[in-house]
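Here the complex is missing a single protein chain, while all its other protein chains stay put.
First chain written, first letter: the chains are A and B, and each begins at residue 1.
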Amino acid sequence: MSKTYAGRFFEDFRVGETLIHATPRTVTSGDATLYLALTGSRYAQFCCDDFARRNGLPAAPLDDLLTFHMVFGKSVPDVSWNAVANLGYAEGRFYGSVFVGETIYARSEVIGLRANSNGQTGTVWVRTRGYAGTRLVVDFVRWVMIRRRDVGGPAPETVVPKLSKALSVDELFVNPGMGGKADLDHLSGSRFSFEDYEVGERIDHVEGFTVDEAEHRMATRLYQNTAKVHFDAFAERHGRFGKCIVYGGHVISLARSLSFNGLAGCMHVVGINGGRHVGPTFAGDTIYAWSEVLDKQPLPRHRDVGALRLRLVATKDRPCHEFPDKDEEGRYPAEVVLDFDYWAIMPRAK
Amino acid sequence: MSKTYAGRFFEDFRVGETLIHATPRTVTSGDATLYLALTGSRYAQFCCDDFARRNGLPAAPLDDLLTFHMVFGKSVPDVSWNAVANLGYAEGRFYGSVFVGETIYARSEVIGLRANSNGQTGTVWVRTRGYAGTRLVVDFVRWVMIRRRDVGGPAPETVVPKLSKALSVDELFVNPGMGGKADLDHLSGSRFSFEDYEVGERIDHVEGFTVDEAEHRMATRLYQNTAKVHFDAFAERHGRFGKCIVYGGHVISLARSLSFNGLAGCMHVVGINGGRHVGPTFAGDTIYAWSEVLDKQPLPRHRDVGALRLRLVATKDRPCHEFPDKDEEGRYPAEVVLDFDYWAIMPRAK
Partner (left out) sequence: MSKTYAGRFFEDFRVGETLIHATPRTVTSGDATLYLALTGSRYAQFCCDDFARRNGLPAAPLDDLLTFHMVFGKSVPDVSWNAVANLGYAEGRFYGSVFVGETIYARSEVIGLRANSNGQTGTVWVRTRGYAGTRLVVDFVRWVMIRRRDVGGPAPETVVPKLSKALSVDELFVNPGMGGKADLDHLSGSRFSFEDYEVGERIDHVEGFTVDEAEHRMATRLYQNTAKVHFDAFAERHGRFGKCIVYGGHVISLARSLSFNGLAGCMHVVGINGGRHVGPTFAGDTIYAWSEVLDKQPLPRHRDVGALRLRLVATKDRPCHEFPDKDEEGRYPAEVVLDFDYWAIMPRAK
């Protein structure tokens, strides 16, 4: 029997089954440091114990997106090893921060299947849950297009899960400690509070980060994400793009780091409504980003903070002062690589 | 007197002398993180405290190869600074894991000398020992070809040490805690146990890792290995290959990480029988690997685990589904870069 794992094909998934993902991982302060060095994050909550303690936390927690990437990465060998495409995210929720010394586990439940009419691929929906020990810390749905082992074989019953287009503010888990108590103006780098943002407002994040091959590979390996398209340049020479592509999650992290300039107070991501990797990013591309405020909601039980629903758009090799966006028919300019819809927590004015 | 260290030449070595290597180094969790991000390691034992504790250890230990590289690196300025070639390894043994907070020391004993007939170089054999504090954790023999200061000067008495071709299983130090108690199937990513492997079996590890310049340099600096051929591209433009070469140990680590796919349960390296860097690796090369089971032995005093003797062959820019190998005259295909013979520990079926 071959010892080599060839990944799961479309036929291998059953609605209702649970996949227990390998390689639980104890989080170290080195993970936080490396994340910061690879993504340029400057949010005070995640790199300053004093700041986090003033917010009521025992120490600086892990950046929510770092937790997300670690959980996502664990799911790759079992879910998307044979994926042709990552099609979308939905219903991402964060239930509480992860701290250095905790161990991250992940498992995924198959919640949907639909064979494609070409007989070659199918769509698989999974809900992936990440735990710090036994404590649920994040879950999200993603769907991917996966190759069939036997082209044209019998198709399973179609099950398409019903997914929210966006989480409502009531579905968010907001915890004390997410901000608002620590000194806002000086130490966070933020000059604005919840009250200053308006629905419809657009913010150009101005700066750009050029992506290096070593950087995106180190980040993706930090998450133990094994998708071959990021690592094997020899095989990708004959692949779709002729070269390796950057893990889409790294682009999300770069865009979030860039959005510090304009959203420095907005530290915690608490919900992912949806996300689309509109185009591929390659080493050498320079990532820029802009944000749009889609919604803002008070949080009645948390007087120090409110929730902003933000749309984060990233481009490559195109600065964002003109806010490059999709047209009325939903077509994006060629430079847009990411359209990400999320809820974040923003401190209120004192 | 010149303050600059120019390295030891062949004439500077005396059989029986001990070289105390500089820069002892306290191991941090950042070392483990960076090793993982640079090599893609996914063995649960080294990144998951829970997993290691279920195996009876106090916390996740350092990857054995990371310890090896740190000890090797310390020996470079005193042993191989003026080396023309690294000729081989033998009798490598690991005596126990290293944990975060321990300090690694290294020293080498000169055990052999042989002047070459060209009068320009000689071979030096050293046995290098690595310690965590005062506790011996690894030793190995290596031999290198080193330049003479004075071409054609008098040659020392030839002493060629008698070295084992391979360690026998009785010579291995196997400790409780090396695996077998923690949940095998799900969390380690392994679907196979000791009983499933057969002598002569070959495993293609399928995946490939393209090596970036920044990655191999960061790894090699992490080990404080100062060999000039890895770092100084300006000088290497006029060197043997016209560019920097990758530290051979980084290739061993990449190949070991790739071998997770097929050998995920096989976490601890306990013996190095021999190793040959068959060809140079450069930035931009993609490393693939395959393994052959050379031997398997029960460990009478350890009912949870057995020992596998494995041969790990790495190639560059050539996938390994055809198991590229040396021919009957011992000549390797041009793409083979590593042939590494080691003993590892594999959990037994419950």
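Here are a few things to note about the model shown:
As a working rule, a residue touches a chain if its C-beta (ideal position, glycine included) is under 8 Å from a C-beta of that chain, and two chains touch if they have at least 3 such contacts.
Note that the structure is a prediction, hence the values are computed from the model and not measured.
Among A:23, A:82, A:188 or A:225, only A:188 touches the chain that is left out of the view.
Of the candidate positions B:93, B:228 or B:326, contact with the unshown chain belongs to B:228. In the complete complex, the hidden chain is touched by one of A:44, A:98, A:246 or A:337, namely A:44.
Mapped onto subunit A, the interface with the missing chain covers residues 28-34, 36-40, 42-44, 47-51, 60, 186-189, 191-192, 196-197, 201, 203-210, 212-215, 218, 261-264, 284, 286, 317, 319. The set of subunit B residues touching the chain not shown comprises 1-6, 20, 22-26, 28-31, 33-34, 77, 101, 103, 105, 133, 212-215, 217-219, 221-222, 224, 226, 228, 231-235, 244.
The rule is short, and it goes like this: only the chains that are shown with their structure count from here on.
Centre-to-centre, using mean CA coordinates, subunit A is 36 Å away from subunit B.
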